[in-house]
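Here the complex is missing a single protein chain, while all its other protein chains stay put.
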Amino acid sequence: MKPTQTSEFWVQAAVIGSLYAALTLLLSPISYGVMQVRISEALTVLAMFTPAAIPGLAAGCFFANFLGPNGVLDAVIGSLATLVGAMGTYRLRRRFCWAPMPPVIANALIVGLMLYYVYGVPFSPFYCVFWVGLGELVSCYGIGLPLARFLKKRRSDLGL
Amino acid sequence: MRIEVKDLTHIYSEGMPFETVALQDVSFTVEPGTFVGLIGHTGSGKSTLIQHLNGLLKPMSGKVLADGVDVTEKSDISRSLRRKIGLVFQYPEYQLFEETVLKDVCFGPKNLGLSQEICEERAMHALRLVGLDAEDVRDRSPFGLSGGEKRRVAIAGVLAMDPEVLILDEPTAGLDPKGHNDILNMIQSIRQARDLTIILVSHNMDDVARLADRVLVMENGTLVMEGPPRSIFIREEQLRQLGLSLPSATVLMQLLAGKGYPVRTDVLTAAEAEEEIIRVFG
Partner (left out) sequence: MHRLDPRTKIMGTFVFLISLFLVNHFAGFGLAGLFLLGLILISGVPFRFLFRGLKPILFLIVFTMLINLFMTSGTPLMSLGPLSVTEEGLYRASFMALRLVLLIFGSSLLTLVTKPITLTDGMERLMSPFNRLGLPSHELAMMMTIALRFIPTLLDETDKIMKAQTARGADFESGNLFRRAKGLIPLLVPLFVSAFRIAADLAMAMEARCYRGGQGRTRMNGMAFGKNDVFAALILALYATGIYCLRIRLG
């Protein structure tokens, strides 16, 4: 039944977005700023379990930025990076260890280059990309991977 | 354990435009071993009040004392006393998270630092106390249980910590009549089995009338009435103004009295009403 599928998909996406935004806001002291170790970035592993996470996470990132101290620019670019990353994770969902990689790369490139060109961080583009990538690596692999393992184990309980 | 509340005041969002006075100068004492019913319509401050009793919330002014010790103190004594005050929130089944029922019920005792063996022992006891077949449910996932069973598991989780005081916030919320009665019977059997002090927050006057030794009535953050159920439920006018109702047995008797029959109106339960009706009508 198409209507059901559509509603369920988008509502689930919405709730994932809410989760991302809520968790980012809760942990706000460390969630913002350039060297962000966003716990919520670890949530990108949700894209391994449901495609609804793709638009959902992007929306969540948008609101997390919008409602936080950052402006529209970060919101748009950040969500774009999250969107691309989530798409990648979804594609790689069967390769468990590689799945968290796309957000790392997407954020590193997109946010990193934004830092260089827009914010004028005066080091080479590679440097910017590198540092953002590092932060992402910590979130996505350090927290994300154990989270993914946990989610996989408790999948049925959680309704995924 | 005796709990004393002295001039408790709590304000949400102090200093901001949304400042709300949740509790204002609330004072009362709960004697050990008694059953206290806490009633008041939504927003009267009941939930805020009970969260102060085990130290979850800290008062703006005033004190909460457990056996004479301030529950918000950062001392070992205070902490060990706090651990003896069990609080079961509304819809407690939403706190379940473990893979098996046993593990979830063990969560509380584990946090107390007890050994695995003792935790399991306590957990099994608690599960039986809430009326579940402990052997049967112990290895099942809590998420696969029915609503009523989940709620019992959640309550068992608190009981396994062996509290001296048990605070229950609307334990029958959202249950059908049978579920409601089951939980109430469960509370009664727990009371008998463990000799606890119980504080029951409820909207249901019949339950409170039946079980409570004392009733506290809250309104707008203040304690407006206090006393044994019989003396509280006789003040019909005042209760109605507070937006509260009476136990159904009492209402029945009042209707009869209103029609001119010489019946007592200070009954609390259906059983008492039955007796009185037989006495008057023969």
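General remarks:
Note that the chains are named A and B in the order they appear, and that numbering of residues resets to 1 at the start of each chain.
Following the convention adopted for this analysis, contacts are C-beta pairs under 8 Å (C-beta built on N, C-alpha and C of every residue); 3 or more make two chains touch, one makes a residue touch a chain.
Owing to the predicted nature of the structure, the values given are computational and were not obtained by experimental measurement.
Per the touch definition above, the residue from B:56, B:69, B:173 or B:277 contacting the chain not shown is B:56. Contact with the undisplayed chain is limited, among B:45, B:59 or B:92, to B:92. Touching the chain that is not shown, out of B:11, B:60 or B:112: B:112 (per the contact rule at the top). With the whole complex as reference, residues 3-4, 6-8, 10-19, 21-22, 25-26, 32-34, 55-56, 59-60, 62-63, 66-67, 69-75, 118-123, 143, 146, 150, 154, 157-160 of chain A touch the missing chain.
The missing chain lies against chain B, touching residues 51, 54, 56, 83, 86-87, 89, 92, 94-97, 107-108, 110-112, 143, 157-158, 161.
Definition applied: only the chains that are shown with their structure count from here on.
Chain B has its Cα centroid 42 Å from the Cα centroid of chain A.
Residue ranges on chain A touching chain B, taken from their complex, read 154, 156-157. Interface residues of chain B facing chain A in the complex, by the touch rule stated above, are 99, 141, 143.
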